[in-house]
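One protein chain omitted, others in place.
Note that the chains take the letters A, B and C in the order they are written out, and that residue 1 is the start of every chain.
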Amino acid sequence: MGWNRQQMCKRASKELLDGFYVNLGIGMPTLVANYIDNTKNITLQSENGMLGMGPFPKKGKEDPDLINAGKQTITSLADSSFFSSADSFSMIRGGHIDLSILGAMQVSESGDLANWMIPGKMVKGMGGAMDLVAGVKKVLVLMDHNAKDGSPKIVRKCTLPLTGKGVVNLIITNLGVFEINDGIRVLEIAPDLNKEELINNTEADLNFI
Amino acid sequence: MGWNRQQMCKRASKELLDGFYVNLGIGMPTLVANYIDNTKNITLQSENGMLGMGPFPKKGKEDPDLINAGKQTITSLADSSFFSSADSFSMIRGGHIDLSILGAMQVSESGDLANWMIPGKMVKGMGGAMDLVAGVKKVLVLMDHNAKDGSPKIVRKCTLPLTGKGVVNLIITNLGVFEINDGIRVLEIAPDLNKEELINNTEADLNFI
Amino acid sequence: MIDRVYKKVYKSPKQALDGVLFDGMIIMSGGFGLCGLPENLILALRDTGVKNLTVISNNAGTEGQGLGLLLETRQIKKAISSYVGENKLFEKQYLSGDIELEFNPQGTLAERVRAGGAGIPAFFTATGVGTLVAENKKHESFNGKDYIMETGLVADLSIVKAWKGDKSGNLIYRKTARNFNPVMATAGKITIAEVEELCEIGELEADQIHTPGIYVDRILKGTHYSKAIENLTLSEG
Partner (left out) sequence: MIDRVYKKVYKSPKQALDGVLFDGMIIMSGGFGLCGLPENLILALRDTGVKNLTVISNNAGTEGQGLGLLLETRQIKKAISSYVGENKLFEKQYLSGDIELEFNPQGTLAERVRAGGAGIPAFFTATGVGTLVAENKKHESFNGKDYIMETGLVADLSIVKAWKGDKSGNLIYRKTARNFNPVMATAGKITIAEVEELCEIGELEADQIHTPGIYVDRILKGTHYSKAIENLTLSEG
């Protein structure tokens, strides 16, 4: 039902405007890089200390000293720069990154985000997620509309521990695009879907105006 | 009476121990560099952003991009490094500099230092002095024992606005060497001087034990 | 992978300043004394006539040099600096009440600017405790030692000077001309950099960049560098 992952990533890539500095989270957000419009000048930041992240290396060209925040081997570009973790998060915390795309377990109608722990399960840590959502100018959540058990992930109030409070600006799921700004406004609905289906799959109130 | 400026600087240079990183203030403290024992490894810091400050340049070798905190042209050495003002004062504030030598208008018996303003006169600013005295491991004041009008500069309580409170560890004047540590202890008296003369020229109580 | 088009390069300081100025704005200027000053931008700033400026800069220039140029034209309303000793005109304007002055210890000033750029609204420092600087500031004790709270600083515009810069805004500074420039580049809502050498993308080594391009909104090659020496001091022989 709705968009597939490719379509979701493609839709997300439209939020990367010309001149933007962007941080892509681990997982599906990383794939958005594949859909960037080449006519736009987009610079990718990796919070472990790099601006101007290039594509994954060709075989034999991998460099253990050159990885992204997901510990994947990457490459640099002609305009790349490297810096320390402290300088990297000064950039993030200081509001210099235009857009961050992250995955989520839950997003509330007030923009609260939960994506780092499930009580009772082993916690791996929040990594840089809390810093990103607190510091970056615009936060886009890219996720499946529903959890694997079918339960809605766009909720009135997050039941999971938060990563940030009132931090999410935009949600892109397989079912639509949603703006959070004093409630949730539906910007787009996936083509083969009606309003009612969307409402049924969402706990939070949706504003269609 | 007492030591001349050369002798004072020479005495001060003995406080620069092997391996020390040292910041020398503007004026007489800068001259201490001329008396550093070449068998010791001493690194000079300049708070405008340099470690490993070399001597003044030879004529024609001056570089407008290479100055010290007194805006004097200087040179670099083989082990020099340059850094920003923020990084420079992180070094200072973080206690990484072993010794700072500064001039003073007044020093109190509890180690209070006044060297940046005289009420009613135009104030030029404290520059980096407050940061240095608050951050450096050991603060040495190098000054004339008395003001031009003969009044004592080592006082019970500073009457001038402070640069730092309880920050001075050692004073070297033309009349002697004084350690501040729960009162003032006289470590050395200039050769042609007696205790009484020293006491008469000092407002604060002196401990000769 | 991408043939990037960089839109940060401006032909002149005048063009680079176009559309970013307004009376009463806060401007940060890099430089220590006359070393590492954005000379071309200061000159152009003077010619725009923008006024009632609050200028955050370690020093106030000398007469006819650096920010001294903006004093002659009375464009500065307030200065936040650590040391203004070398400028008699500043002294005159200050004593006549024409200019407001806020002294910050040099390290506190540098850290306030860094904090502003790094999204840190306030921090604690031992610098200035027990002095006039600490008056009316929040005190707090950590591990038995007293500290005061200082706040972050941001500017409407930062003007900085680098040695080399590329068209994506990456900057490299030279020797002690680095000073306040890198932190100020991070703390301007808009940052304009002037450079001695404007390089093509790829000419600067990624490991050696002092200011990543993200901080630089506009960049230009300066044509006029007087690089005055304030205090020429030579060794004998």
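Just so we're on the same page, a contact is a pair of C-beta atoms (placed from the backbone, for glycine too) under 8 Å apart; a residue touches a chain by one contact, two chains touch by 3 or more.
Every value quoted in this text rests on a predicted model; they were computed, and no experiment measured them.
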| item | value |
| --- | --- |
| Among the chains presented, those that the missing one touches | A, B, C |
| Of A:Asn38, A:Ser84, A:Thr159 or A:Asn181, the residue in touch with the unshown chain | A:Ser84 |
| Subunit A, residues in touch with the chain not shown (by the definition above) | 46-50, 55-59, 62-68, 70-74, 76, 82-86, 88-90, 92-93, 112, 122-131, 134-135, 161-166 |
| Contacts of subunit C with the absent chain, listed as residue ranges | 111, 115, 118-126, 140, 142-143, 145, 147, 151, 172-175, 178, 206-208 |
| Subunit B residues that touch the omitted chain in the full complex | 19, 21, 36, 38, 41-43, 45, 51-52, 54-55, 76-83, 89-97, 135 |
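Rule of thumb we're sticking to: only the chains that are shown with their structure count from here on.
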| item | value |
| --- | --- |
| Far-end chain from subunit A, centres as C-alpha averages | B |
| Whole-Å separation of chain centres (CA-atom averages), subunit A against subunit C | 35 |
| Inter-centroid spacing, subunit B versus subunit A (mean Cα positions, whole Å) | 54 |
| Centre-to-centre distance between subunit C and subunit B (centres being mean Cα positions), rounded to whole Å | 28 |
| Two or more partner chains touched - positions in subunit B | none |
| Per-residue multi-chain contacts in subunit C, two or more chains | 114 |
